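A single protein chain has been removed from this complex, and every other one stays in its place.
For chain A:
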Amino acid sequence: MNNEHKHNEWMDMVEMYVLGGLDREEQERFEAYMKDNKECRLAVEELREVVGFLPLSVELIEPPQGMKNRILERVFAEDQQQLGQADTVANTTPVQATQATLSSTASAKPQQPARSTIPTATEAPAATPTPSRTETASVGRRSSARNKATIWQMTTAVAVAAAIFIGMYAGNLRGEIGNLQQQLAMTSDEVGSLQQKIVSASMPSQGLKVNEAVKLSPAAKDIVAQGLATIVIDAKGTHLLVQADNLPKLQGSQAFQVWLIKGNVKQSAGTFLTRDGTGAMYYTFQPDDYDTIAITLEPDEKGSQPRGQVILAANIADQG
């Protein structure tokens, strides 16, 4: 093979190969040659280290706030999902360990538990928080009817959030999380069922307090989606859980994104994962006086500012 090149010609390509300048076909041919030629292989190994220094020449910049938690949680959550599917015995140990470590080292964003269920949450609506704002507590100011609804929402949110925590800490409940989340549409019976599970699992649900729950309303007449945003403050920080269903079907690279808005400033709270129009997300944030939370339909998930149509929105300025 590779008759068309003599050894020296291949060796002349080593630098270009390690730098990444060969096209796919050239690269494959080079790698095939390298496999059988030790000299070529050694040259590659040495020069690869040189190229490995190039990234150090770039200006250091600060990663976005909360990136560590978002990434590690996603990584472990995917793994968790795979574990769940494979029904391994591994149960919660890895996750718990991670949580412990993350909590101790990472920034002030303790959303691990709920967040690690996000992949699962993709399948089921319930438990996704998103960030929003800080203080809350003003539920008492509402009318009684509103209070009733809010209390119901709070109960629901507590049940859901607690169910997630349980899932995280009690491996034997992991398989049930999906079911629990699917129940987010929630009948009162289901709420009761979740609460029973909360009680039965020796979980730190006591640290959880729902400080605010707002209903997300469709932003246009033809939208039938609905959602719920819940703000939870615990010992580890302020968290936002958002769940929605009946969302429009995504096409191509489209994605739903959640935004926290304060005046003209729009802060992305991340991509809202959906399945069959239902999804949820969880976000931990630094309290700020956000006045609105919105879910938009974006052309892709890359935008740092909203570009697409607002699907659901809620005013949260008067909630606290």
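Assume a contact is a pair of C-beta atoms (placed from the backbone, for glycine too) under 8 Å apart; a residue touches a chain by one contact, two chains touch by 3 or more; residues count from 1.
The criterion applied here is as follows: contacts and distances are computed from a predicted model.
Participant: Between "NADH-quinone oxidoreductase subunit J", "RNA polymerase sigma-70 factor (ECF subfamily)", "Multiple sugar transport system permease protein" or "Peptide ABC transporter ATP-binding protein", which matches the UniProt record of the unshown chain?
Facilitator: Looking only at the record, the undisplayed chain corresponds to "RNA polymerase sigma-70 factor (ECF subfamily)".
Participant: Just one of A:19, A:32 or A:265 touches the chain that is missing; which is it?
Facilitator: A:19
Participant: Of A:33, A:76 or A:259, which residue touches the hidden chain?
Facilitator: Final answer for the missing-chain contact: A:76.
Participant: Could you please point out the chain A residues that touch the chain left off the display?
Facilitator: Answer for chain A: residues 12-13, 15-16, 18-23, 45-64, 67-68, 70-72, 74-76, 78-79, 90, 94-95, 97-98, 101-102, 105, 268, 301-304 touch the chain left out.
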